[in-house]
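Here is chain A:
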Amino acid sequence: MNQWGYVIACWVIVIGVLGVYAAIIIGRGRALSRQVPPEDRRWM
Partner candidate 1 sequence: MEPVVHLRAAVSLLGRFPALAGVDLDVTAGEIVLLQGPNGAGKTTLLRTCAGLLPVVSGEAVVLGHDLTRDRRAVRAEVGLLAHATGLYDELTVHDNVTFWTRAAKADPADADAAMARLGLDGRLRDVAVGRLSAGQRRRTSLAVLVARRPRLWLLDEPHAGLDHDARDLVDGLIRDAAGSGATVLVASHELDRAAALAGRSVSVVGGTVQGGARVP
Partner candidate 2 sequence: MTTHLTQSELPPGAAGGRSGDGVPTGTGSRGTRILGLVALLGLVFLGLIGLWASPEDRIQGNLVRILYVHVPSAMLAYLACFITTVGSAVYLWKKSRWWDLVAYASAEIGAVFTGITLVTGMLWGRPTWGVYWVWDARLTSTAMLFLLLLGYLAVRRIPAAAPVRSKRSAIVGLLLVPNVIIVRQSVEWWRTLHQEATLFANGLESEIHGLMLFAWFVGVVVFGVIFAWLLIHRFRLAWLQEQIEEHGLERAIADRRAEADAEAEISGAAEAADPSPTEPGTDSNGEAAR
Partner candidate 3 sequence: MFRDAALIAGKDLRLEARSRVALNQVVPFALLVLVLFAFALDPDRGILSRATPGLYWIAVLFSALLAIQRAFTIESADGNRDALRLSGLDPAGIYLGKAAAIAVQLAVLEVLLGIGVAVLYSTHLAGWGLLVVTCVGATAAIAAAGTLYGVLAAGLRVRETLLPLLLLPVLAPVLIASTRAFEAALSGATADGWPWVGLLAVFALVYIVAGVVGFGPLLEET
């Protein structure tokens, strides 16, 4: 594995992990917000 291999691996892992985490939060956010009556969802 030359240097570029490690660099790409790092970047892919970082962006991948952040992307998956963001998607999980958005997904759960949508699921939960259906159970809460609309007036509580007025975000600032």
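Brief remarks follow.
Heads up, the rule we're going with is that contacts are C-beta pairs under 8 Å (C-beta built on N, C-alpha and C of every residue); 3 or more make two chains touch, one makes a residue touch a chain; residues count from 1.
Candidates were picked such that all candidates are chains of the complex that A comes from, given by their letters.
Worth saying up front: this structure is predicted, and the values here are computed from it rather than measured.
Candidate 2 is the one that touches chain A in this complex, out of the options 1, 2 or 3. Only residues 1, 3-4, 6-7, 9-11, 13-15, 17-19, 21-23, 25-26, 28-30, 32-36, 38, 40-44 of chain A touch candidate 2 when the two sit together in their complex.
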